[in-house]
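One protein chain is absent from this view; the other protein chains keep their places.
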Amino acid sequence: MQNTWLFIGIFIAIAGVFPLLPIVIARFLAPHKPNPIKLETYECGMETVGDTWVQFKVQYYIYALVFLVFDIEIAFLFPWAVAFDALPFFAVLEGVIFILILAGGLLYAWKKGALEWS
Amino acid sequence: MSFFQDPVSAISALISNFLYTLLPQAWAHLIMTLLGVVVVASFGLIIVIFLIWVERKIAARFQDRVGPNRAGPYGLLQTFADMVKLLTKEDVIPEKADRLAFNIAPILSVVAVLLIWAVIPFAPGWIGTDLNVGVLYIAAVGSFGILSILMAGWSSNNKYALLGAFRAVAQLISYEVPMLITLMVPVLLARGMGMMDMVRDQAVWFIVLAPVSAIIFLVSSIAEIGRTPFDLLEAESEIVAGYHTEYTGMKFGLFFAAEFLHAFTIGVLFAILFLGGWRGPGAEEFPLLGVIYLMLKASVGYFIVMWVRSTLPRIRIDQMLALNWKFLTPLSLALLILTAIVEKTFEGNAWRVPALLIGNVIVLIVSYYIMRAASRRTSKERVTFKKRPVAKPA
Amino acid sequence: MTAQQGVFLFISFVILFSAYTMVTRSNLVHAALFLVVTLFGVAVIFVLLDAGFLAVVQVLVYIGAIAILMIFAVMLTQDNAAKQQESMNLNYGWALLLSALFAFALIVMLGQWPDIGGLAPALDPRRDTIAELGSALVSPDGYVIPFEVASVLLLAALIGALVVARPQKKDK
Partner (left out) sequence: MIPLSWYLYLSAGLFGLGLYGVLARKNAIAILMGVELMLNAVNINIVAFWRYLTPENMSGQAFAVMVFAVAAAEVAVGLALVISIYRRRKTVDANEINLMKW
């Protein structure tokens, strides 16, 4: 079984080399004339005001939160889907209950207005 | 099996015979794997060069233009000209940037897309590696793309880039939810996550068994690659160019190439999961035909993506998120439950296919009525103005 | 030394190095990126242990969701002062001593266990461990109660986190 993963391991290495190649080639071909104005942070020609660390909306975090919960749900359900042939009907229903409980979480977030942007 | 039936297998058998006589077994195995990796990975990268030309030509047709037509016949060499241009452009790294993350991010974005090709079944027997967790692997690899965007936006140390990255990640993780849930429907129908089994089990194409899931997959995939109408991550009127604002030269080119490759990869995945992959008359005997079938089917998905792109305008961010959380996610959950129950009830039964189809249609109709009721309720809340007389020319 | 052992040693070096860097870096985003490297290394360890499914879930859940959540939280709570702040506690010496002692004690205790040098029994290559895991998770003889409780736990975590993280009216 690990032989099938060996391919992935080598693939990661090669897939990293392929995009590295043009960057290295460009280093030799491209001009390199930095000056302070060129190296400034781009802000439509104006000088940057304040820090980049502006405060972000909590809303971004809440979407990531709901995503995380559903991600775990997927991890639980994929083996259930693979074993489907061997499962009796009530085992299928257990999976359905699992989905419904988490759908309840989505419904709660919806009713509380947590999914609203603004 | 003769050479003409399956030239690639014949050549690889020739090389591996040669290697196994020459080297100890472990080394020969390693070198064969390495060769396979190089072939699969370069196939992905070569196709992207051609794709950029195709996309520009077709987009031009949609907009009543000619498109690239100067470099080479029909402008075929345009992409090479662009590559030369990008290679000779200065690579500017802003002074305040975090150099390590800034340099890794574009490479990671290409790697994330390219890794999907390791498990793509091109034809019977032609597959990089047939992992038994293929579908989940594809979903997992996608998370590196999200990470690369976050790294690019943060390391640029630029407000627009960081804001663009935040928006992009919010969109990508949101649409990953319905995508993962719909990915489970083909897995359920095929009883396995291996990509080769997925294709072999599609005596009836899964788009027939799960048409609504196929549509959800396509829509959320368009959002995943950030094409119009979901291109909020690079809404140039609001946040300049999004997370790659500070990137120049070849590093920008890599983000660009990754996006194009991802778009076509989505077409390929759609073909494998829902349109029967390499299946077609004669594909079992002549694997080369299978590759042609797969590419034709992938082009269908890719063309739909381009079609949508040139037809629809960009949607607002609140609309984008509402579409995902309030429509696609509940719908995909309902479809998963439906598929599970129907599959178990009609197991090994001739009624399985019509039952699944009817179930899909019912879900579609019910969701249509729910949507209509919901839109009636919101239209009442909308502010409307009194009708005013139109000014008439004197 | 077999190839497998070489891969293991390399990966465990990567894991421990990046974990150490994560713990000591004062820049929190860098720390999170090194956390990602560590998590990926653990995924490779799972592959070496013939648990391909867990490796993929590790990448999907930890790198795809938990690390992203961490970086989001860092950016939501970061202010100008935080970057220059000392990142370590004043009593980090005691912490170092305590955790080193703990790890050392663990290793000594493990070393006294007679079966520790055992090798892995062969795994039947035709076995579909994912399907077995799926059956075990929903069978009444297996883990159906933890399975359903896990979904309740996730629901509770979702509701709790939403209640805590959402801005209250009086905050504005």
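Each chain gets a letter, A, B and C, in the order it is written, and its residues are counted from 1.
We take it that a contact is a pair of C-beta atoms (placed from the backbone, for glycine too) under 8 Å apart; a residue touches a chain by one contact, two chains touch by 3 or more.
Note that the structure is a prediction, hence the values are computed from the model and not measured.
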Would you list the chains present here that the left-out chain is in contact with?
A, C
In chain A, positions touching the absent partner
58, 61, 65, 68-69, 71-72, 75-76
Even though one chain is not shown, chain C touches it at residues 2, 4-5, 8, 12, 15-16, 19-20, 22-23, 28, 31-32, 35, 38-39, 42, 45-46, 48-51, 53-54, 57-58, 61-62, 65-66, 69-70, 73-74, 76-77, 79, 82, 85-89, 91-92, 94-96, 98-100, 102-103, 106-107, 110-111, 115-121, 123, 129, 132-133, 136-137, 142-143, 146, 150, 153-154, 156-158, 160-162, 164-165, 167, 171
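The criterion applied here is as follows: only the chains that are shown with their structure count from here on.
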Need the CA-centroid distance for the pair chain A / chain C, whole Å please.
17
Could you check chain A for residues that touch two or more other chains and list them?
1, 5, 56, 60, 64, 66-67, 71, 74, 78, 81-82, 84-85, 87, 95, 109
Listing for chain C: what residues touch at least two other chains?
52-53, 57, 60, 64-65, 68, 72, 75, 128, 130
Residue ranges of chain A touching chain B (in the complex, touch as defined):
1, 3-8, 10-12, 14-16, 18-20, 22-23, 25-27, 29-34, 36, 38-44, 48, 52, 54, 56, 59-60, 63-64, 66-67, 70-71, 74, 77-78, 81-82, 84-85, 87, 89, 92, 95-96, 99-100, 103, 106, 109-110, 115-118
Spell out the part of chain C that touches chain B in their complex, as residue ranges.
3, 29-30, 33, 36, 52-53, 56-57, 59-60, 63-65, 67-68, 71-72, 75, 128, 130
Touching chain A in the complex, chain C uses residues 4, 7, 44, 47-48, 50, 52-53, 57, 60-61, 64-66, 68-69, 72-73, 75-76, 78-80, 123, 125, 128, 130-135, 137-139, 144, 147-148, 150-152, 154-155, 157-159, 161-162, 165-167
